[in-house]
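Removed: one protein chain of the complex. Kept in place: all other protein chains.
On to subunit A.
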Amino acid sequence: MAKVTDIVLWDKPGEKVLLLGNHAIARGALEANIAVFAAYPGTPSSELTDTMAAVAEKAGVYMEYSTNEKVAFETALSAAWSGLRAMTAMKHVGLNVAADSFMTVSYMGVEGGFVIMVADDPSMWSSQNEQDTRIFAKFAQVPVLEPSSPHEAKEMTKYAFELSEKFKQMVILRTTTRISHARGDVVLGELPEEIKLGKRKFGKFEKNPERFVDIPAFQRKKHSWVLETIEKMREELAECPFNWIEGKEDAKVGIIAPGLAYSYVKEALTWLGVDDVKVLKLGTPFPVPYRLLEKFFDGLERVLIVEELEPVVEEQVKVWAFDNGIRIPIHGKDYVPRVLEMTTRRAVTAIAKFLGLETPVDFESVDERYKKVSAIVPPRPPSLCPACPHRNTFYAIRKAAGSRAIFPSDIGCYTLGVLPPLKTVDTTIAMGGSIGVAHGLDVALNGVPGEKETNEKKRIIVATIGDSTFFHTGLPALANAIYNRSNVVIVVMDNLVTAMTGDQPNPGTGDTPHGPGKRILIEDVAKALGADFVEVVDPYDIKATYEVMKKAIETEGVSVVVARRVCALHHIGQMRRKGEKWPIYTVNEEKCTGCKICINAYGCPAIYWDAEKKKAKINPLMCWGCGGCAQVCPFGAFEVMKEGE
């Protein structure tokens, strides 16, 4: 089990390795001789970006963590416009941020291959919605490739660059969580000499305003190019190596399985012991190659489309069938759920229903027996880590602002502040949304200076936003709030790393994969934009944080408090690697009165309740030594036990 960053650079063609889908895509990009990679991290796409960051210098690839998906898209695009192979990666909702550029660039096309890896998250394991990127591809009339395994993800990445270059159009490589975060056996291919030597590649930009300037006069001529190109691709993709027909040639029933659904269908057919079906394995859900459909539908009497989320393939197939006078039953979303992720169970159930068979496991009986389990298993949602500085910040905010205050928040670990006991998150929408919502609430509930009338019963509004999110899309919202004379408090929870997605650097840390960048201090930005109150606090000092919050709330106008303390998980990881120790706290049972403030108001996961003794206890394996408990306990019951691990 070698290190992943070594494996993706291994010059061992033919070697079989176990790689995460995202790692496999990174390897695919290297095998394709990529020159520029730019992205903003978003689960489930982040490991691709991190792997590229880790190998960039050695492979001679320029790599950056951009401040958001739109600028990442533009960075990589420009390389592709300069004839280089370039890639960006994002999660599905990241494409919304990049959408403004993306929708227009489809009219302009590219020179070098440009691949946009978009990781969808069906079932929303780490996301706010489960939008289907294949619809976005259709919206922009850009082709989308969808792998069925980690190995195929690698191979498809190479193919995506070739396809993009051949048609001079961007290509989306769409994964879902179970490709991005699934490990599978991957066979390494050849690395190009330039990657092996770490030779940086430079492009050549040929000026061509008619192509690269999107004024209406130029663009009007190009929409038809987009439509013609996608139809040419539809034709070409009938020969795509990731599309094929398998199974019994003269079968009467057929199953179409795009992307990862193919894996579930294969498994379901084995499990059901069914072999008299024809399967269309589809790696290109948009555009569906019609020529392949002609071949597939030949002799079929019934067809089932097993696809995850939206009926993207189903709609294309049905339109094609109607236009071609084919009137056999075509099933899809009437048998396969449209929400949450595909599973083997779902595939088995749909296929069994389609073929009139029993499922091999009586799933309903399993569900019935499981009901009893659901009733007695306590919930265990994710929580802020022990020693997480955000817990202290929330605690101080709540104490200073009171429970009547409104707390708009944002996308990051700190969104977990919504859970009891902290409950200091009242709204979240999307990256950067906290500040916009805070200002909007102030307008709606309080009124702003200069208006003829304002509400006398003012509500306190305290927004929270992470450091990376602040730079991502918080900045325009902050400018807007200051410009429009909001009276809100904005707390930037600066844990000096983009924690939720895996500790990536951002402008607030100043590090880049190529060495030091220029660090941007959040407080300087807030001052420069004209905030009325700016202070930096250390949330490990709860009292001082509380006092600054009080002052910020009392100040008229936009107050910005930067609560700065490194992410505990990141910090503990570094300490472990260095073999350093940290203090561990324990409960002095004589002093603990059993008031439960530490549990009911503070909620550190290392603290639990000893029901027999009616005292708080600390799990020493989970204590990361911040000492927050000692600060919130009114009885001084928390004490340092000994040096830790």
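Assume contacts are C-beta pairs under 8 Å (C-beta built on N, C-alpha and C of every residue); 3 or more make two chains touch, one makes a residue touch a chain; residues count from 1.
Simple rule for what comes next: contacts and distances are computed from a predicted model.
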{"item": "Options \"Xanthine dehydrogenase family protein subunit M\", \"Ni-sirohydrochlorin a,c-diamide reductive cyclase catalytic subunit\", \"Indolepyruvate ferredoxin oxidoreductase subunit beta\" or \"2Fe-2S iron-sulfur cluster binding domain-containing protein\": UniProt name of the undisplayed chain", "value": "\"Indolepyruvate ferredoxin oxidoreductase subunit beta\""}
{"item": "Residue of A:Arg200, A:Lys232, A:His331 or A:Arg345 in touch with the missing chain, whole complex considered", "value": "A:Arg345"}
{"item": "Absent-chain contact - pick from A:Leu197, A:Leu227, A:Val361 or A:Ala444", "value": "A:Val361"}
{"item": "Absent-chain contact - pick from A:Lys266, A:Arg398, A:His472 or A:His571", "value": "A:Lys266"}
{"item": "Candidate in contact with the missing chain, chosen from A:Ala182, A:Val336 or A:Ala531", "value": "A:Ala182"}
{"item": "For subunit A, residues in touch with the removed chain", "value": "1, 16-18, 20, 43-44, 46-47, 125-126, 148-149, 178, 181-185, 260, 262-264, 266-267, 270-271, 343-345, 348, 361, 363, 366-367, 369-370, 372-373, 376-385, 413, 415-416, 419-421, 500-502, 569, 596, 599-600, 603, 605, 607-609, 619, 621-622, 645"}
